[in-house]
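Shown here: the complex without one of its protein chains, the others still in place.
Up next, chain A:
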């Protein structure tokens, strides 16, 4: 499992971010104290570090350059200060990315995911499967019993979100929000249209009623 170390002095953010990242499939490790960061990095060997710039005692820039002396682990700076100087500083000292608070959580997750992809290319997961249906994310196709059909960008994202929440009811509002996070600005009506087309495509490869409509609640696979 991908291990992320959180170095953050605000206890509420630390807690909530841990929950969020854990529910997105990451393992979280925290240093015992801010004086023992380097020991913790050596001991836990995280795959990625989320580093706050404002830390008690020392700032994140110093921490980053010290970590760089013994490790090449990807580091994302997280800060409330959004000046270009800070960003430049962060990148110069060996940071891999820079995110400002308050962050859009979907952007944060996307940045983490893309950094993982960049740093550990072999771990790419571009296929999702559920009940014999295989979704190819890279080629934007869905496969069922050796039959393939092409999906549009919207349809692919809708299906990917349903796959990620397989077995659960997905409210329409959440689905729309997810599409917006992926820069597909679709309103309620357009979602219905896309849904109809998607179901038609699935029917053509022999999947009827794969996506169920839960009245007044949303969709479910």
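Heads up, the rule we're going with is that contacts are C-beta pairs under 8 Å (C-beta built on N, C-alpha and C of every residue); 3 or more make two chains touch, one makes a residue touch a chain; residues count from 1.
By definition in this document, contacts and distances are computed from a predicted model.
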Undepicted complex member, UniProt protein name, chosen from "LemA protein", "Thioesterase TesA-like domain-containing protein", "CO or xanthine dehydrogenase, FAD-binding subunit" or "histidine kinase": "histidine kinase"
Sole contact to the chain not displayed, among A:3, A:66, A:101 or A:136: A:101
Contacting the left-out chain in the complete assembly, out of A:80, A:129 or A:193: A:80
Touch with the omitted chain, as defined above, among A:72, A:92, A:173 or A:193: A:173
Touching residues on chain A - with respect to the absent chain: 10, 12-13, 16-17, 19-20, 23, 80-85, 87-88, 100-105, 107, 173-174, 176-177, 180-181, 183, 185, 187-188
